[in-house]
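One structure, as structure tokens, below. Some questions next.
All protein chains of the complex are present and in place, except for one that has been dropped.
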Amino acid sequence: MPYVTIEWFEGRSGEQKQEIAEKVTEVLSEVGGMPPDQVWIRFVDSPKSNWAMGGAIQGGGDGALGPPD
Amino acid sequence: MPYVTIEWFEGRSGEQKQEIAEKVTEVLSEVGGMPPDQVWIRFVDSPKSNWAMGGAIQGGGDGALGPPD
Amino acid sequence: MPYVTIEWFEGRSGEQKQEIAEKVTEVLSEVGGMPPDQVWIRFVDSPKSNWAMGGAIQGGGDGALGPPD
Amino acid sequence: MPYVTIEWFEGRSGEQKQEIAEKVTEVLSEVGGMPPDQVWIRFVDSPKSNWAMGGAIQGGGDGALGPPD
Amino acid sequence: MPYVTIEWFEGRSGEQKQEIAEKVTEVLSEVGGMPPDQVWIRFVDSPKSNWAMGGAIQGGGDGALGPPD
Partner (left out) sequence: MPYVTIEWFEGRSGEQKQEIAEKVTEVLSEVGGMPPDQVWIRFVDSPKSNWAMGGAIQGGGDGALGPPD
């Protein structure tokens, strides 16, 4: 432990995931006192068509809430 | 918040997801008193071959427990 | 299936949960075509002190994003 | 209930999932006293490129922590 | 990996959890080919009042779907 799940829109690159994994692991280790090798992270890439915010499925044109693609 | 996850067999259409998202958001807002724009919903479409009920992987022919496809 | 998880701030009553469960089950059954008795819902009540939005742990006084308590 | 989620690297076969589903259902039923038909299991197959352990995205050559593929 | 989550009604003892953890780890190792020390399991004990099946919050008297307490 700990086990971290990051659920987001698909579209992030492997380089972004690697950098995020390193930095989140560092934060949990330094602030939370956990051995880095015990930090597991799983990324969950979902299409915008599987997310709704405010009752609206995302990805329908404006992208107001979305990340840069 | 709230964050709602709906895990089910794949196969529902975008129109069904949109209608479900609208209605579930409305229910949470009206009954739970939460601002609609703070309701996030994520759909998780899984193949039947990744679900087991009663020890049996689904999708093997009878479909007794499954949704209409 | 389906399996629905509703993660939110603690504080909703049993009556609210019962009403939400009924209505969400009805929506999934009517719109998604799933047998009502196959709809499972789990509520996850978390203290505001375990949620962060925009980098800020919730519950710290203003409650701008929170539900009525 | 219960609802069991098994998150792992993709690559396990349908036969492995079926055998695991049967045996895990049996264990929960015998040890936990739950009716087998009330045991639901969902497998979540993730590419190694979506897992990090110790700050390192998996699948990068050595596979020290990975399963046989 | 793998990471296993077991969500159920609260009420199981520490001895039951230990026995289930051992046996599920053994199944995943023997059938799935994963090193036992890489199997993480997390139990999530929920009150019946946080589960609904078929639109009904559980624990309201009959207990038809519930485990022995």
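Just so it is clear, A, B, C, D and E label the chains in written order, and each chain counts residues from 1 on its own.
Keep this in mind: contacts are C-beta pairs under 8 Å (C-beta built on N, C-alpha and C of every residue); 3 or more make two chains touch, one makes a residue touch a chain.
As the structure is a prediction and not an experimental result, all values here were calculated from the model.
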Displayed chains contacting the withheld chain
A, B, C, E
On chain B, where is the contact patch with the chain that was removed from view?
1, 3, 40, 42
Residues of chain A in contact with the chain not shown
1-9, 12, 16, 19-20, 23-24, 27-28, 31-35, 38, 51, 53, 65, 67-68
Missing-chain contacts on chain C, rising order, are 7, 46, 49-57
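By definition in this document, only the chains that are shown with their structure count from here on.
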Tell me, which chains sit next to both chain B and chain D?
A, C
I want to confirm something about chain A and chain D. Since they are copies of the same sequence, is their interface symmetric in residue numbering (over half shared, so same) or not (under half, so different)?
different
Comparison of A-B and D-E by number of C-beta pairs in contact, larger one:
D-E
Just the number, please: Cα centre separation of chain D and chain E in whole Å.
14
Report the inter-chain centroid distance for chain A and chain C in whole angstrom, where each centroid is the mean of the CA atoms.
22
Rounded to the nearest Å, the gap separating the Cα centres of chain A and chain E is 27
Touching at least two other chains at once: which residues of chain B meet that condition?
7, 38, 51, 53
Got a list of which chains touch which?
A-B, A-D, A-E, B-C, B-D, C-D, C-E, D-E
